[in-house]
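Here the complex is missing one protein chain, while the rest keep their positions.
Think of it as A and B in the order they're written, each chain with its own count starting at 1.
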Amino acid sequence: MYSQGLIGSGEQTTETPEFLAAFQARIDADEKIEPNDPMPEAYRKTLIRQIGQHAHSEIVGMLPEGNWITRAPTLRRKAALLAKVQDEGGHGLYLYSAAETLGVSRKQMTEELISGKAKYSSIFNYPTQTWADIGAIGWLVDGAAIMNQVPLCRCSYGPYARAMIRVCKEESFHQRQGYEIMLKLAEGSAAQKEMAQDALNRWWWPALMMFGPPDGASEHSDQSTRWKIKRFTNDELRQKFVDATVPQAQRLGLTLPDPALAWNEAEGRYDYGEIDWDEFWAVVKGNGPLNKARVAARKKAWEDGAWVREAAIAHANKRAARQSTALAAE
Amino acid sequence: MSEAEEIPLWEVFIRPRNGLAHRHCGSLHAADAEMALQAARDVYTRRGEGLSVWVTPSAQIVASDPQDRGSLFDPAEDKIYRHPSFYEIPDDVGHM
Partner (left out) sequence: MPASLVTALIGLADDHLILGHRLSEWCGHAPMLEEDLAMPNIALDLIGQARALYSYAGELEGAGRDEDALAFGRLERAYRNLLICELPNGDFAHTMLRQFYFASFMQLFWQAAEQSADATLAAIAAKAVKEAEYHRRHCAQWVIRLGDGTDESVRRMAEAVALLAPYTGEFFIADQDTCDVIAGGILPDTQTLQPAWQADVEQVFAEARLVPPKDVYAQKGGRRGVHTEAMGHLLAQLQFMQRSFPDMTW
């Protein structure tokens, strides 16, 4: 999975100061908020937006990796990749379910996605061109996602936290799967190693962008942090990711595409170069290489599937009607 | 009959192994009971999480109102004589 920093405008709330203070006191006491509990409208809306974006990211995230299921190089890799992409679908399903406890339906959320209105993690708007991209996504994108998601297991909203616990548990194989692919390539022929390096070059910066805009520019961080929807800032998580990933790249014998990357002894962390935020915002606003193709693919699946969903409901209704007729005849 | 009607939501309960109770593990959408059962199997038991599945339409669950929490549950708080630690038994009596 793959959440990124929440993108979108701040939510307004109209509750009384007393109500908000009482709610904040519950949060401060580390109480979990459950579906029908009283909550500020802005809390509810922020969660719907964040869980929705998170769910959409899982679902759209099936597409770039799904692009390689039929071309995986061995049967073992094919099974692992298929199981992984299937997991992403499952994670989307858990997350939509969590959002549904807040009074929004999966159908509504899906319609927002296919209309292009809803956001999802911008990294999925980049193409998967080679088999090494599957390794790089597992290693970097799932790695970044894990950094993001582990703290969400302690999110103040119960259903979201529970969904994240399940997601994190299932996802532990995803990053290892990706790293193993990279390892095999790095140890392989010159062509394989080149493929791995090329994938790393293309995915590194988009992976760093997954944590969302820098702290100063993120509209949601403050309120979300107070409500314990978010536990770390975008930059804190990004730094953790860089620090964890640099040694992994060294172990692979691959070079991260950042000349400014250097160990900072005084701070005990890696310094890294400037992220191209213009590119990030361009992709968020719909101008990434594949934004339109991704949304179109989801739209097609939804619209092509409409007759199936309608038939399932029609059959259930028919069956129920026959049953009640049979009962009446008895 | 149109897509205006959304496929209903179901709640899923899984028994991880015999000897344990079924536990709520999530929800899903299905048009009828058999499809809900199969979807529960496909969605929630991919890693050997269960030996038995229950599904129930979410709309069929009757839930207490959080507003009633005080009247429903607070009165139990001061009935400490319902707990074993309320009673004083000398140590030399042994485990009881």
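Note that in this section contacts are C-beta pairs under 8 Å (C-beta built on N, C-alpha and C of every residue); 3 or more make two chains touch, one makes a residue touch a chain.
What you see is a predicted model; the values in this text were computed from it and never measured.
Contact with the chain not shown here comes from a single listed residue; of A:Gly66, A:Pro159, A:Pro213 or A:Gly288, that residue is A:Gly66.
Checked against the full complex, the one of A:Glu18, A:Glu274, A:Asp304 or A:Glu330 touching the unshown chain is A:Asp304. Screening A:Leu20, A:Ala42, A:Ala83 or A:Ala282 for touch with the missing chain picks out A:Ala83. Shown as candidates are A:Leu75, A:Ala266 or A:Ala326; the residue that touches the absent chain is A:Leu75. Counting over the whole complex, chain B has residues 1, 7, 28-31, 34-35, 38-39, 41-43, 46 touching the chain that is not drawn. Mapped onto chain A, contacts with the missing chain fall at residues 59, 62-63, 66, 69-79, 82-83, 85-86, 89-90, 92-93, 96, 106, 131, 181, 184-185, 188-189, 191-192, 297, 300-301, 304-312, 314-316, 318.
Everything that follows uses one rule, which is that only the chains that are shown with their structure count from here on.
Remark: chain A and chain B have CA centroids separated by 28 Å (rounded to whole angstrom).
Residues of chain A touching chain B in their complex: 34, 36-38, 83, 86-87, 90, 93-94, 97, 100, 105-107, 163, 166, 170, 306, 309-310, 312-317, 319. Within the complex, the chain B residues that touch chain A are 1-3, 5-7, 9, 25-32, 35, 43, 46-47, 63, 65-67.
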